[in-house]
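Heads up, this is only part of the complex; the chains shown haven't been moved.
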Amino acid sequence: MVRKQGPLVHNITNYVVMNNTANALLSAGASPIMAHAPEEMEELVGIVNALVLNIGTLSTPWIKSMLMAGDCARKRGIPVILDPVGAGASTLRTNTAMRIMQTASPAVVRGNGSEIMALCGAGGGTKGVDSTMQAADASDAAAQLARQYGCVVAVTGEEDIVMNGTCSVRIKGGSPLMGRVTGMGCTATALIGAYAAVAESSFAGTVSALAVMATAGGMAAEKAAGPGSFQMHFYDALYVMTREDIEAQVELAVTGCPECGNEGAGQ
Amino acid sequence: MVRKQGPLVHNITNYVVMNNTANALLSAGASPIMAHAPEEMEELVGIVNALVLNIGTLSTPWIKSMLMAGDCARKRGIPVILDPVGAGASTLRTNTAMRIMQTASPAVVRGNGSEIMALCGAGGGTKGVDSTMQAADASDAAAQLARQYGCVVAVTGEEDIVMNGTCSVRIKGGSPLMGRVTGMGCTATALIGAYAAVAESSFAGTVSALAVMATAGGMAAEKAAGPGSFQMHFYDALYVMTREDIEAQVELAVTGCPECGNEGAGQ
């Protein structure tokens, strides 16, 4: 779908990963726009299919641009994807992520366990920030956050979980080398933007994007001699992967709910 | 020439491609400087051989630096190369590109068809912005822009065209994979800076740089399995290519004029 439709994804993201995420979007068949000037925000958000906000290298002027872009995207009804990089590590990050949650109505939030728990805590929950928490804790926080904001929450790590408050999908695959290349989480978020732009639902788009990430990670790891060659093969894999590759590399476990028509678990 | 003289190229460019373009310049034998603080602009532009201005991730403070740098470069008589990234997509970009055209007297402007047509339209021409325009349209816009500003205009795409208002050269080569790696256009612009710094004329330097780009693209595509490996081989090719590689990879078609001593076409 992304390859056929080539969605235009606007990213206001951090300096460290701009190049990575633009390349991942291009390799997957989407088109990136990177822009942050308030003067052009309305025009640019007006022509894109999704907006990705990533708070990795935050500063006051960029926060202003993110809030403005989020507002434009919300009014246009295109999906907003939030990556709350480092939420919980500083007050500025936690507070900025919460402001985006509250004003831009993100369709999807993707973070690691600590970041999702930080958002949950700051949002009124009782869990604190804990980077060594159990997967189950992050999973509870994700479900709570999803229900509270009516959005999709993805917690990525060794295993990924995608939740919308009622259903959840666990995605198993990828490679430990993904933790040794900067911006793999940010890349996942950017790809969610591309897939959410073309999928039937933000939930389905998020699952697709994370399955594609895990597939590319698994394929790259088979050829890699370290983080450098891993990253190169990762882009190649995004470009060449087939449906068969995804089936071979990734294991999905769906926990359904009546509303979604997914009544069983582990499908 | 670039390998022998190692020109120093000052770039005020976008965050996405800074690393790419610095590496391309180094691989080709030039030396990059990346700097944007107004406080050091005069000193730094004072020691370089060319200035590249790229508006890819524009903001108000950076516009100020670009105009200041353009002014210093114009006074010193070193070539200024403009990459009007996204001109036509936002008013800020179109207007900023036009201000640079009018105040910095660029020696060369390089863009894709839409960008060049946007500059032409904003400059008084009648063509609007159209990203699906025919090559012939962009070619007309390029010729008009070249005559109006007395500069070289390069339109890059599947086939590249370089014009100075009287002569034109078409450059055929490269690879479709170049469109799946971010910043390949910006890289072309940076290399034009390096070649314009050492060539007899900005026109000749632009043709050389685009021939080198197309050669590296063609050589890299022969070894690549996707955009990741393409990019790696691209830098290697810039570093190792010979005159024979350029002859094997690139097809040039010159449409000449009496003033330039190029009287025939298709040479």
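So that you can tell them apart, the chains are marked A and B in the order they are listed, and the count of residues begins at 1 in each.
Everything that follows uses one rule, which is that contacts are C-beta pairs under 8 Å (C-beta built on N, C-alpha and C of every residue); 3 or more make two chains touch, one makes a residue touch a chain.
All values derive from a computational prediction rather than experimental measurement.
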Task: 2 chains shown - copies of the sequence in the complete complex - done: 3
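In this text, only the chains that are shown with their structure count from here on.
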Task: Euclidean distance of C-alpha centroids - chain A vs chain B, Å - done: 34
Task: Contact set on chain B toward chain A in their complex - done: 14-17, 19-20, 56-60, 86, 89-93, 179-183, 224-229, 231-232
- [ ] Going by the contact rule at the top, pick out the chain A residues touching chain B in the complex.
- [x] 15, 18-19, 22-23, 26-27, 32-37, 39-40, 43-44, 47, 61, 231-240
